[in-house]
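Have a look at this one.
Missing here: one protein chain of the complex. Every other protein chain is in place.
Each chain gets a letter, A and B, in the order it is written, and its residues are counted from 1.
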Amino acid sequence: MPEMTLIDAIRQAMDEELARDARVFIVGEDVGARGGVFRATLGLYAKYGAQRVVDSPLAEIGIVGVSIGAALYGLRPICEIQFADFIHPAFNQIVNEAAKMCYRSGGEWTVPLVIRAPYGGGISGGLYHSQSVEALFSHVPGLKVVIPSSPYDAKGLLKSAVRDPNPVLFLEPKKGYRLIRGEVPEGEYVVPIGPARISRPGTDLTALAYGMMHSYTLQAAETVATEGLQVEVVDLRTLYPVDKATLLQSVRKTGKALIVYEDNLTGGYGAEVAAILADEAFTDLDAPIKRLAGPDVPAVPFSAPLQDWFMPNPEKIAQAMRDLAAF
Amino acid sequence: MATQVKMPQLGESVVEGTIAKWLKREGETVQELEPLVEIDTDKVDTEIPAPATGKLLKVYVGEGTTVKAGTLLAIIGREEEVVVLEELGPKPGTSEPQGPAGPVRAARVQELGFVSPVVAKVAAEHQVDLLEVRGTGLRGRITKKDVLSFLEARRNASANEVAPAWERPGEGDLFRPSDLQFPKGAASSAPAPATPADGEIMPLSPVRRQIAERMVRSKSVSAHVTTVMEADLGAVLAHRDANRMALERDGVKLTLTPYFVLAAVSALKAYPEVNSSWEESGIRYHRAVHIGVAVSLGSEGLVVPVIKEAEQKSLLRLAMEVNDLSRRARSHQLKAEEVQGGTFTLTNHGVSGSLLATPIINPPQCAILGVGLVQKRVVVIGDAIAIRPMAYLTLTFDHRILDGARADAFLAKVIEILQMPGS
Partner (left out) sequence: MSPKESWPQDGQRAAQLKEGPPGPEPTPLEQAWAPSQLLEMFWYLLLSRRVDERAWILHRQGKIAFHISGMGHEATHIGMAFGIQRGYDWVIPYYRDLALMLALGLTPREFMLSLYGRRGEPSSGARQMPSHFGLRRANVVSTSAPVATQIPQAAGVAFAMKLKGDERIVLTTIGEGATSQGEWYEGMNWAAVHKLPLVCVVENNIYAISVPQDKQMALLDVADRAKGLGIPGRVVDGNDVFSVLEAMKQAVDRARRGGGPTLIEAKTYRPVPHSSDDDDRSYRSREEVEKWKKRDPLNSFQTLLLQRGTLTSEALAEFESRAKAQVEEAVSFAEQAPYPEPMKEGCGPVYAEEIRHAGDDAD
């Protein structure tokens, strides 16, 4: 089976969807001639032309707003926000418009839209190229939020997102673009939006993660396995709406839960997972639900030691696992 | 400041050389590292690059003359310098050592060991403190080559780069993982206090850094295996000798390189799996053959200009292109496209005297062919002993793509073509 990087899998998904469905088009800053600032769309402009891979002006409100219009008409836009940090101007269009369109029109109008954005830190990007924004959007009924952790899932989930009739926010862990490699089968396949995945079975505690943190959590799990600790790792994949059944099943089995995310701790996505577990797995809990996350400072700082301090990493995660296991 | 051009020592046992052709005439301007004169020896034919930029003020040894290593061949400098040198300089055409032109303090001589007259003269002319020069001669003596290398390094240390940093393209991804941007441990603590380290740091030029990164990356990515065979270059040498004059009349210097290119191309057509690249989705068989020919830039590093669509080119065309690319490589006039897109690489390490080497693959290519020193050796043909001009050919290949048997078959094909009379 061929092996590829996360970014290659994302590109392949878009390539296949563009070929499969004439309604699909890509729009964003620098996506055309340059192939994207992370080369996510490399080669697609030459292959599909300027009508289907569109270099947009520098205007996030425009990018999302225009894409919503195209989707209302019946096309299937994949719009790119160059960095999740720049999605905020488009918040109004995403939250007030795209997410609410179906509900407010009684189903008369739908927005089959994919919004892709690289997110996450560890690339010396400072406050404005490292943000995690999933918490802000995993709170908006009508919107779906998806975060892949592997090339296999990235390709399959992005294809599902394109075919989904709802607006889907597809957040890509940019640090892993070239660092995360994995097998991707030839031929057509999709990964359904919704189900989480048990990526590593275990018995002593459940570690729940997504994106780049999922890779680090797996690494940490391997480390502590040599010390006799068997961690079950759950890759959330779809954050909203979340797969409660899988989460609950795992935590009921192990009795302990550690949620890992690189966003700020307070009000971060893991807070909602913790609430669900506390509510519905209370009688199976053997320890407090723990969250390992970024500190509550405005965002990932630039200077290297400050960035290292902010970001969770396998060592910090392994220690959190040990601490929880010892409870 | 005038620079003397001397007959170099082209190999351990090479004591003399013949001026085959002056590439520049007296009075012409030369650029540093531009090929200045062609030298023939019984071991190898090569071009000597100009050691400095300036006017070729005087040529002392004519074409066809054979002189010993160390003989003064010419002077490069500014106009007004000629008169002075002619008064003080050596008698033209001789190779007798001259007395030291500048004072060498007695006390220092003790530390330096024997300082030869030519070393003293060069040091004086260029204000070199010999204590700074590393000696590689007998008992650590500073040789002429050592002091000339020192001079070149001193020149190059002042930003003689291929292109300024802001004119060289970046990675392409606007951001990259931090751990890949910096070496490990750089960020974790306050910078180390400045401990007095042994020796001097020569800052890395961008070319050096680039070569370093590429080489290490290549070794870590490809499964490097090297296979060695020998080739009898009699047929090639005969062909070259027969055709050399005719080509030179057309202004084309015929070296051995185009022969190797031609042989490689033919073999690549017969074994297309060698003209390939490893990709995640499979092995990419390239349709055209674009052969890179490694060119040494002395202490500056090396560069690999590419002959595009080599399979469509004749020997003459290849000779012209090889010469043009090498010349422009040395004078830093190559365009970006000319060093990209190669599907196979040829490296001629024999020119610098190496018998046999294990070159590193130029990623993302499948293989690299190295040609060693052409040397008359005793070989057995049938049951008779003969003396033949032989060279070791080394093929380093990516074992992910090729297995030994195929790689050997390819190399054997290269040699078969080289050894064909009248090829």
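Simple rule for what comes next: contacts are C-beta pairs under 8 Å (C-beta built on N, C-alpha and C of every residue); 3 or more make two chains touch, one makes a residue touch a chain.
The model shown is predicted, which means the values in this text are computed figures rather than measured ones.
Colleague: From the touch rule at the top of the page, work out which displayed chains the omitted chain touches.
Modeller: Hidden chain contacts in the full assembly come out as A, B.
Colleague: Which candidate, A:17, A:85, A:232 or A:262, sits in contact with the chain we can't see?
Modeller: Missing-chain contact among the listed residues: A:85.
Colleague: Out of B:22, B:175, B:344 or B:410, which is the one that touches the chain we can't see?
Modeller: B:175
Colleague: Which residue from A:67, A:124 or A:238 sits in contact with the chain not drawn here?
Modeller: Residue touching the absent chain, from the options given: A:124.
Colleague: Would you mind spotting which of A:19, A:58, A:245 or A:278 touches the chain that isn't drawn?
Modeller: A:58
Colleague: For review purposes, identify every residue of subunit A that touches the missing chain, sorted by number.
Modeller: Where subunit A meets the chain not shown: residues 29-30, 32-35, 37, 55-62, 85-86, 88-89, 124-129, 295-298, 301-306, 309-310.
Colleague: What residue numbers in subunit B mark contact with the hidden partner chain?
Modeller: For subunit B, the residues touching the absent chain are 164-176, 178, 181-183, 187, 189-191, 194, 203-204, 206, 209, 335-336.
Following the convention adopted for this analysis, only the chains that are shown with their structure count from here on.
Colleague: Any idea how many Å lie between the Cα centroids of subunit A and subunit B?
Modeller: Spacing between the chain centres: roughly 51 Å.
Colleague: Sort out for me which residues of subunit B touch subunit A in the complex.
Modeller: 172-179, 181-182, 186-189, 280-282
Colleague: Which residues of subunit A touch subunit B in their complex?
Modeller: 2-5, 8, 37-39, 122-125, 129, 174-175, 177-179, 304-305, 307-308
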